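Every protein chain except one is present and positioned as in the full complex.
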Amino acid sequence: MNPYLLKRLALSAVTLWLVTVVVFTLVRVLPGDAVVAASAQSPGEGALTRTEIDAGRAVLGLDRPLIVQYGEWFWELITLDAGDSFVTGSSVWSEMRPRLSVTLELALVALLITVVGGTTFGILSASMEGRKFDVVVRSVSLLAASIPQFWIALLLVVVMASWWGYFIPVEYRSIWDDPARNAQQILIPAMILAIRPLALLTRVMRSSSIEVLGNDYIRAARARGLLNRDVLFRHVLKNALIPSLTVLAAQSVFLLGGAVVIESVFNLPGVGRGLVQAISFRDYPIIQFITLLMGLGAVCINLCIDLLYGAIDPRIKLARSDNGS
Amino acid sequence: MRNFGLILLSLMIFVVLIACSDSENSGPASGTSGIPVSKSSPATSTTAPETPGGPRYGGNLRIAQPGDPVSCDLAMSRGTGYQSVHPCNPMLSQIVRSSPTDHSIITGDLAEDWSLSEDGRTWKFKVRPDALWHDGSQVTADDLKFSIDRVINPPEGLFAGRAAPIAGYVSTTDQVVAVSDETLTITTDFPAASFITNLANVYVSVFPKTITEQLDPPSMILHEQVVGSGPFKFNSATRGSFYEMVKNEDYYEPNRPYLDSITFLVMPSPAVRVAALKTGEADIVMLLTEPEAESLAGESDRIRLIREPSAGGNTVQMNLSKAPFNDPRVRRAVNLAFSRSDAMLALGGGFNGAIMPPGGPWALDTDEVLTLPGYGDDEAERARARELLANAGYPDGLAVQMHTRSDPFSTSLAEFAVAQLRKVGINAKLIPLERTAYAEFVSSGEHTLISHSHSFSLDDPDAILPAHYACGGEENYPGLCDPEIDRLIEAQARELDPDDRKKLVDEIQRLVWSTDAKIWFNWSVRRTPVSTKVMNFNPGGPSLYQGRRFESVWLTE
Partner (left out) sequence: MNARVILNLPRRRRIGVTGIVLISLLVVMAGLAPLGLTSPLDQDLESRFVKASFDHPFGTDQFGRDQLSRVVHASRQSLIVASLVAVISGLGGGVLGIASGYVGGKFDLLVQRIVDALIALPLVVLALVAVTAYPNSRLAIVIVLSIGFAPIVVRVTRASVLSMRTAPFVEAARALGTTDLQIVVRHIVPNVMGPWLIVAGTQVGVSILAESSLSFLGFGAPISDPSLGSLLGGEAQTFLHRAPWLIIWPGITISLLVLSINLLFEGFATVPRPRHH
């Protein structure tokens, strides 16, 4: 195996371990615990006495020393067991698997929209630099990157309901069970989620393409009719790939964050809402699991991007960042 | 400003009307012991729908609520608020229940009949022979005993929440006896006027003994775990999205339910819930603010709006052991600072009351309520409040912190409270705390002034007074500890004569009000929008925490 890859993998493992420590500590900084949280769910009544709280804590194992709790969790992780939810008692994995598929689907569709739309608009805009289309694309992309997603989402739901009487069906069905309904449920949220990354990618693609098109030897070659469309396209793509990947990598991490609010507005049972709920219930195993998962995602994305950089341009060893993000 | 006297007046008329209708319907069929044992058979308790053609079978009822049910084991308080009660209740049954059409009447449920011994302590319940669990097995007295036992003596790690008052009447599980499969007796510690009322609480639902005991923990927490004996059976659910249950063909009440299925839809955003209602995606939405209700006015041909008094309201509460609120003058000033008419204006309605829900059987007489401190002329009371503050040593006003929950509803309410206090020179810095952080904070006793809304699960003195006003009560956030109040709370629980008991409760109300510790400045209205195609639905009962079983509800299309 490639020693560079091995080193990167080892370093990623260290990063993830750091994340487990930080998260484990963080959730315990939160005031209250699962027992208090449970009693606090219905406004008004349901307060518990101190002895009841202590008894509840003992059942959940929260009365043990932190290091023991961490050790147990870490050991379970190594044996690929994320523990049980404090709220429902069922295993974290069975709780989170359906949510994970929702959020992943949402993120992937959004990513697809971003890549296809961003490349198309970016290159088209560059090829018509200075003309009307270009101006429109640039203005719209600047504006689109400035609008709060949840705001536009909320307005959209209400406008669709009030003006056209349309409401996205609520009961979530997976793509395998009912593709038509799933498409209705995922497409609009994914489009909203894609607005910002799409805008950023368009701008990056545009400026990279302009750079290529403005290149002296390309201009000369084009003038002599030596370059056909495909070759030109390949040049542009190659030049745009690294900055685009950088933007995409940064945005895929943010996609998950954005998913939290989008899921709330569009009633999607995803990981983001699961996370907010788990924090409110102090459901430590769930919070830790989701965080670790998101961390794993970020580490993997970064690793892949770095390796891709290397594959695309062997001179690059380390992440190069572009200004477009 | 005085225009709103009209609104006030109409609201008060509304209250009176409701109070009257209550007293007409309840017809206290008091037995020899004076304990209300009113009952009617379940079959006649549901009024026939008054539409030509009569009820229609079939259809899917869709109800929107903000979050997931936390636990269907309603008796054990693992966070079982209204979001658990409503989607779980159609699958469950109780021993006795309050009538779906009139909550003040208690009717049989799994117990088809019951009687009370001469000494007023031993209740004998006859379990109906035709009740089956959803798995087809027979409901027996053993199951009933099991369900009461766990409230009295909860399994490890579980706590009796809103069902807890039952344990106040029955201190050991030996007092609950399954005499035979069809007969259960419960012997209370003392002849208790409210025992049967508290037994009719949705939170004292009955669960099958053998199936529940096989679970770990022994508790039907998840929707999909529920094996009940209610009119609907679990069908499918996706947490965070929907909970669906289908008709139970073996339900013991003949020809019920009418509906084929009920789906509870989870929609966190209030604006989205209203949009779902407007488009017909949802037929019923659980909670609504007055402005939301107003926004539905244009849809009156499709959406019926039910407004009724809620057994709950909004308070500010002061910690009696902390300065400056250990001074009764300061507390009185806080009480006087609140204009009840401003509150109705700002919160879109409400009711005037003392400490028991207005409109209910235990409410203090409306005329007397209006003489209580806080209900007088706004300007005069505010002047008096400033005077009191000056006397207490705060002539230039006073700066305090006010804590509340950080949800939009609570913070908005607290912002109103802060603005009212500012009018008498009390500058409260508002600190909203996240739900659990707030619970932790308040239970630590660090609080000085909190803005807190309460919602009772039962409009009953035993369910409300000990928890809220007795020394050490779990909802007694001010830390009231008055031997006279405690004595009266004990006495009213044992008082079997309804009129005498009401007098005791009134006395408690006056006493508690005079402490100015927990200040009710607005009793809430509950608004439930219902699609006009939903027939025979009565959100009924004052409490959001008493779910509906929907067995008599039907859809026109």
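Going by the order they are written in, the chains are A and B; count residues from 1 in each one.
Going forward, contacts are C-beta pairs under 8 Å (C-beta built on N, C-alpha and C of every residue); 3 or more make two chains touch, one makes a residue touch a chain.
Nothing here was measured: the structure is a model prediction, and the numbers come from that model.
**Student:** Taking the complete complex into account, tell me which visible chains touch the one left out.
**Tutor:** When the full complex is considered, the omitted chain touches A, B.
**Student:** For a quick check of understanding: of A:Thr79, A:Ser146 or A:Asn228, which residue touches the chain that isn't displayed?
**Tutor:** A:Ser146
**Student:** Considering the complete complex, identify which of A:Val87, A:Val137 or A:Val299 is in touch with the unshown chain.
**Tutor:** Of all options in A:Val87, A:Val137 or A:Val299, contact with the hidden chain holds for A:Val299.
**Student:** Tell me which of A:Gly71, A:Gly165, A:Pro179 or A:Gly257 is the one touching the absent chain.
**Tutor:** A:Gly257
**Student:** Going by the contact rule already stated, which one of A:Leu5, A:Leu18, A:Val68 or A:Ala220 would touch the omitted chain in the full complex?
**Tutor:** For the chain that is not drawn, the touching residue is A:Leu18.
**Student:** One chain isn't shown here. Among B:Leu132, B:Ala390, B:Leu430 or B:Cys471, which residue touches it?
**Tutor:** Looking across B:Leu132, B:Ala390, B:Leu430 or B:Cys471, the contact with the absent chain belongs to B:Leu430.
**Student:** Just checking the interface: what residues of chain A touch the absent partner chain?
**Tutor:** Interface residues of chain A facing the absent chain: 11-12, 14-16, 18-19, 22-23, 26-27, 29-31, 142-143, 145-152, 154-155, 158, 162, 250, 253, 256-258, 260-261, 264, 272, 275-276, 279, 287, 290-291, 294-296, 298-299, 302, 318-321, 323-325.
**Student:** Touching the hidden chain in the full complex, which residues of chain B are there? Just list them.
**Tutor:** 1, 269-271, 274-275, 278, 289, 291-292, 294-296, 342, 345-346, 406-409, 411-412, 414-416, 418-419, 429-434, 437
Definition applied: only the chains that are shown with their structure count from here on.
**Student:** Could you tell me the distance, in whole angstrom, between the mean C-alpha positions of chain A and chain B?
**Tutor:** Chain A and chain B have C-alpha centres separated by 41 Å.
**Student:** Note which residues of chain B are touching chain A in the complex, please.
**Tutor:** Its residues touching chain A are 64, 67-68, 70, 77-82, 156-157, 159, 161-162, 216-217, 221-222, 238-242, 244, 263, 265-269, 271-272, 275-276, 278-282, 312, 405, 410, 433-443, 452-457, 467, 474-475, 545.
**Student:** For the complex, give me every residue of chain A touching chain B.
**Tutor:** 30-33, 36-50, 52-53, 55-56, 59-60, 87-90, 95, 98-99, 154, 157-158, 160-162, 165-167, 169-172, 264-265, 267-270, 273-274, 277, 280-282
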